[in-house]
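Missing here: one protein chain of the complex. Every other protein chain is in place.
Showing subunit A:
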Amino acid sequence: MTTTTQGAARRAPQNRPLAPLPSTLRNGLSRGAAEIKMFFRSKEAVIFTFSFPAFVLLLLGSIFDTGETMPGGASMSQVFAASMIAYGILNTAFTSVGVGIAADREDGTLKRLRGTPITASAYFIGKIILVAVTTLAEVALLLAVGVVVFDLQLPTDPTKWLTLGWILLLSVVACTLVGIAASGLAKSGKNAATVLNLPVIALQFTSGVFVAISSLPDVMVKVAAFFPVRWMGQGFRSVFLPDSMTAGEVSGSWELPTVALVLGAWCVVGLLLCLVTFRWTERRAG
């Protein structure tokens, strides 16, 4: 057994009474503040990632803007503008969270945090605060483009706003949780954006966001019905389009109970995936 004399000769650390560990909530809030600062200070992310859905809306919306109205009275670009809110949420909740966590794993953020007394929950509270703030900003930006450029009508009925509230909440929770789980799919932070964009783009096309759902092949609609994006788009159309527009939906109604059911189920699936797959560090070869 080796012992040492040099060490013992040194001044012993003072005996301090044990101070309480800081709470998860307090650490989570300060993580959230830091996440928001870091996000808005990285100009490229704000300009190219955050604004991207609004840019797509502006371009495709203008292409669809033929002056004709669809059965039910709204224009094609209005339908598109309402559906695009689903893309906005995928962007700020699913993709940004997935890419952000993969990057945190790669650049040492998670490893460094793991060596401190902070809890994993505090880290996730920070991410959730970031998602909440960026998603609200994203939705506001998309609505502004929709209203100003494509004459989208904001609802006056408070129940529509209530519907918007719960669909937004369920969508954000589901997308964030699945995004956290998906961050593990990418082997490195560098290719995370590429890996995560594929399902996002595929679901935009098959779920009636980029192309009106009434013109999609039957099989595609059936498959897409298992994923949240279709129901998010349908939910947002129910809020921002007149009820006469149910004519363009698959079942001829908004199906809000199904929207709630599917999105709720994805929240549960997302949570389970997170618990099973979350890693603090990058996967390493042997």
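General observations
The rule we apply is simple: a residue touches a chain if its C-beta (ideal position, glycine included) is under 8 Å from a C-beta of that chain, and two chains touch if they have at least 3 such contacts; residues count from 1.
To be clear about the criterion, contacts and distances are computed from a predicted model.
Name of the non-displayed chain as stated in its UniProt record, restricted to "ABC-2 type transport system ATP-binding protein", "ABC transporter", "Peptidase" or "Anti-sigma factor antagonist": "ABC-2 type transport system ATP-binding protein". Looking at A:116, A:159, A:215 or A:251, the residue that reaches the missing chain in the full complex is A:116.
Screening A:107, A:151 or A:243 for touch with the missing chain picks out A:107. Across the interface with the omitted chain, subunit A contributes residues 1-4, 6-8, 10-13, 16, 18-22, 26-27, 30-31, 34, 37-38, 41-42, 104, 107-109, 111-112, 114-119, 281, 286.
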